[in-house]
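Apart from one protein chain that is not included, each protein chain of the complex appears where it belongs.
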Amino acid sequence: METALSVLVGCLFTVSLYLLLSKHIIRMLLGVVLLSNAVNILIFTAGRIVSVAPPFIPQDAETVSDVANPLPQALVLTAIVISFSFFAFLLVLAYRAYQDLGTDDTDEMRVAEPENDGLPPLGY
Amino acid sequence: MLPGGLHASDYLIVMPVAICLLFGAVLLMLRKRIDWHPFFAIPGFLALFVVDVLLLLKVAAEGPQTMMMGSWKAPFGIAFTVDMMGALFVTVAGFVGLASAIYAVGSINRTERRYGFFPFLFLMMGGVSGAFLTGDLFNLYVWFEVLLIGSFGLLILGSEHEQLDGATKYCFLNLVATTLFLITTGYLYGLTGTLNMADIAEKAGQMENDGALFTIAVLFLVAFGMKAAAFPLNFWLPASYHTPRFVVSALFAGLLTKVGVYALIRVLMMLLPPERAELATLIGWVAALTMLVGALGALAQSDLRRLLNYLVISGIGIIMAGLALPAADGGLVDAAAAASGQATGATGSAMLAVGLSGSIFYALHSIVVMTALYLAAGMAARVAGTSSLRSMGGLWRERPGLAALMLIFLFAVSGLPPFSGFWPKVALVRGTIGADLPWLAAMILLSGFLTTIASARLFALAFWRNRPAPGEAPPQMRSEFMAEGEPSPAFSLLPLLILAVFVVAAGVTPQWLLAWTDVAASGVVDPASYVESVFGGGS
Partner (left out) sequence: MRTIIFRFTAPYLTSLMVLFSVFVLLRGHNEPGGGFIGGLIAASAFAIYGIACGVAPVRRALYFHPLAISACGLFFAVIAGLLSVFTGQGFMTGLWAFPAILGGDVGLSTPLLFDIGVYLVVVGSITSIALALEERESD
């Protein structure tokens, strides 16, 4: 099971890196989504897949054994929440940038660093 | 003593975060009453700074402090652990936060306040404080994201084209960097089964060095190097840091890259020291190239703020030089380092502490000076109506006070005595020569020389020469420079004076700060007291 998940994580990383290398922001956004999903599966796998029983302590027991590791689930949940809100923010930002700058090609986004800015002052 | 067994002063460790989040929340709720914002924000930042100082004094007196969130037992719960290094960083962060908040009262207009300037500022400071205080690796990731959210809000304040462009690049690059950090955290968890830093330090030390930890160290170096804008991952910084408001740039330049540096020191020096020693040569090259790229980039700029962007990068390189010393404790001392170490009466591990102490000192100095430089640049740009060095000039005559302060900060950033940049560079040069890395020492001096030229060029062009005739170069007009009226000196010169006090005090009498950074460095090189505070006295 771990092997299959590791291969899946590798595939997701490959695809997301390929998308992130694109010049177009919309593809980069898709790459970010895939990247965060890949990380979630990675953390889940790193916590070892030991059991399918949920980590709940029954009403009449004090401790519990042979259940799934709850910590990676907590970590993945936190990571999902964070990556979801970041993606929402990036979506709005990219949309605004597309509307205001008229392009989603990062090569053409040169407002902050203008091309042909000329030489700096050479004398005093 | 409270009923549950904790003393009131034990809560100091969570107060910086709690204060920031509370004030941020209250100010965001009061979004219709923007006139009240300064009256909440200034006392809020003052309280934050006071709490930070109290925490620092407590750590100085009693050693590292730990509080377990929700009273869980270590290593299972989230731990907040503060040692000398964390306390120093969080105090200086509170210090520049206070100065920037005072400055912002005079320079952030009503519309931008309505967009939530002060709440986002508090949110970002909360994230920064949390990152410096937490003792849990995953929690560090969460605080990174909190400060990123705050910084996104500040970055797009005003929504000008330039800002949207800069923010897009900043957001993507930082998101990828934090995701890389998360990936690495996942691997480290898979390997060690724990996320508590003290626990990792113990377990990783006992582990067989089979390359897996080395891979993790390299990934951490890439992730935090990206956050800290180390060469060759520095290109997002000059693309974005000059686009927001000056006061926002100031805080970003002062704090955000230093959070990356802090995490780098914490993870590589404390958690994975043998792996760090193997990486030392690589870190040395990265440090040297970062310094040079920063200094040379600064020489080539024609805009005040973009010039300062490159000075930030150069400073990061100098801090990283202290991480490049070989021979951590653990018998890896090579012969040459041991020989020169004996000559000066110190071991390789002591040299490591000297260099690291210099790095921490330089990082603290860099936080204050870079913030001060951007704030001073903001005033200069406001007076001149532009931030282009082509059309600035004559400020020495118009604003002698501002020019004098600017000169102090430029001296400090170049590492000239008697200001705060000098002593950490002395420590770093001593450490690198003592560890038999003369080329790195030469690089530190060379970059200092180039930075001096760049600073002199800035001062000569913007302040010293006469203002060029306006026809030659039409000044680029941005709404920020046409703000209504001039802020009173209380909101412009006062914060600069506060920051200058630190720069001069740490430059003229560096002993007090050096004593603290020495404690901080030895606490990181030998984390025994840190570990003991988590497992021994934690509640």
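When the chains are written out, they are named A and B in that same order, and each has its own residue count from 1.
Everything that follows uses one rule, which is that contacts are C-beta pairs under 8 Å (C-beta built on N, C-alpha and C of every residue); 3 or more make two chains touch, one makes a residue touch a chain.
Since the structure is predicted, the reported quantities are computational estimates derived from the model, not experimental observations.
Counting contacts over the entire complex, the absent chain touches A, B. Of the candidate positions B:Tyr11, B:Trp36 or B:Trp512, contact with the unshown chain belongs to B:Tyr11.
The residue from B:Leu22, B:Leu57, B:Leu191 or B:Ile433 that touches the chain not shown here is B:Leu22.
In the full complex, chain A touches the hidden chain at residues 77, 81, 85, 88-89, 91-92, 95-96, 99.
Panel shows chain B; residues 1-6, 11, 14, 18, 21-22, 24-29, 31, 67-72, 80, 116, 119, 539 of it touch the chain omitted from the view.
Note that in this section only the chains that are shown with their structure count from here on.
Partner chain B is touched in their complex by these residues of chain A: 20, 25, 28, 32, 35-36, 39, 42-43, 45-48, 71-72, 75, 78-79, 82-83, 85-86, 89-90, 93-94, 96-97, 100-101, 106, 109-113, 117-121, 124. Residues 138, 142, 145, 148-149, 152, 156, 159, 161-169, 171-172, 175-176, 179, 182-183, 185-187, 189-190, 195, 238-240, 242-243, 300-302, 389-390, 460-461, 464-465 of chain B are the ones that touch chain A when the two sit in their complex.
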